[in-house]
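Here the complex is missing a single protein chain, while all its other protein chains stay put.
Then we have chain A:
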Amino acid sequence: MKYFDSGQIQKKLGSRLLLNQVAKRLFFLATLVGLVVLVILIYRVFSDSLGWIDFEFLSNKLSTDPQKAGILGAISGTFWLMVVVAPVTFFLGVGTAIYLEEFAKKGRFQSFIQTNISNLAGVPSIVFGLLGLTVFVRGLGLGAVVLAGGLTMALLVLPIVVVSAQEAIRAVPQYLRDASYGMGATKWQTIKNVVLPAAIPGILTGIILALSRAIGETAPLVVLGIPALLIPLPEGIFDKFTVMPLQIYYWTIDAALVTEYANLAAASIVVLLFILFLMNSVAVFIRNKYQKRY
């Protein structure tokens, strides 16, 4: 008794192959939509910014005159913001990851914290802005300065750093820890000498990605009351500041009044995209360089 009738199978083969082709094209189309939109966006931004990005644009302070306006203020604001965000996320994020992975006993408390860190990653950024406004700007009376903005941003990107650092720490093979413990090393000695050196590439990658998120984030800073028009450059973490995405935002809004502002916004977007692209490249470079060292 044969179950397979080769004639029947031949007959159905055509429609099976056809369906396969349909599926392939459909999914290709889905992929294309995103790409096309991205290309259009980049094309528009680049064509609008054409002729506007030059040394003056990068090195001039803000001005109401579009021909003289530059984004040095926004760039240095972004720089100072990173000066606060990077170390704060590093210590809080890596510290939390080390505690959860190496010290905390696996149990309800640990999984409770873990769940809440994941939840934190899903909280809308504007809520972090409200938190920053309440705690740092008003509560601590810092005002809308770099430090307040940086601490707010640090909290916002903290979950990214924690989760990526945890993954990096978890990827360190247990046999390396065993070797260290087996010689009488304490937990901290093992973490410091064995776990962290092996995990640091992964941790750095996570931090860079978190920083690039912080660079592009706008909403929380709007809530903090970062000024729209600010001509003096920030010179420290207690100065008032503005950042690139905010500058883009205000120029876009005011483009209704002065049409050239749209070109300035486009030019700023190109600069911002370039910085983000650079940071992500560094992250990829670090990841590839140190991959599979053990």
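Definition applied: a contact is a pair of C-beta atoms (placed from the backbone, for glycine too) under 8 Å apart; a residue touches a chain by one contact, two chains touch by 3 or more; residues count from 1.
Following the convention adopted for this analysis, contacts and distances are computed from a predicted model.
Colleague: What is the missing chain called in its UniProt entry, if the choices are "Tryptophan synthase alpha chain", "Phosphate import ATP-binding protein PstB", "1,2-phenylacetyl-CoA epoxidase subunit PaaD" or "Putative Murein hydrolase export regulator, LrgB family protein"?
Modeller: Options "Tryptophan synthase alpha chain", "Phosphate import ATP-binding protein PstB", "1,2-phenylacetyl-CoA epoxidase subunit PaaD" or "Putative Murein hydrolase export regulator, LrgB family protein" narrow down to "Phosphate import ATP-binding protein PstB" for the missing chain.
Colleague: Given that one chain is not shown, which residue among A:F103, A:Y175 or A:F285 touches it?
Modeller: If we include the chain that is not displayed, A:Y175 is the one touching it.
Colleague: Among A:K11, A:K106 or A:R138, which residue is in contact with the omitted chain in the full complex?
Modeller: Touches the omitted chain: A:K106.
Colleague: One chain isn't shown here. Among A:A198, A:V223, A:M244 or A:A283, which residue touches it?
Modeller: Looking across A:A198, A:V223, A:M244 or A:A283, the contact with the absent chain belongs to A:A198.
Colleague: So that we can see where the missing chain sits, which residues of chain A does it touch?
Modeller: Those residues of chain A that touch the unshown chain are 105-106, 173, 175-176, 178-186, 189, 193-194, 197-198, 293-294.
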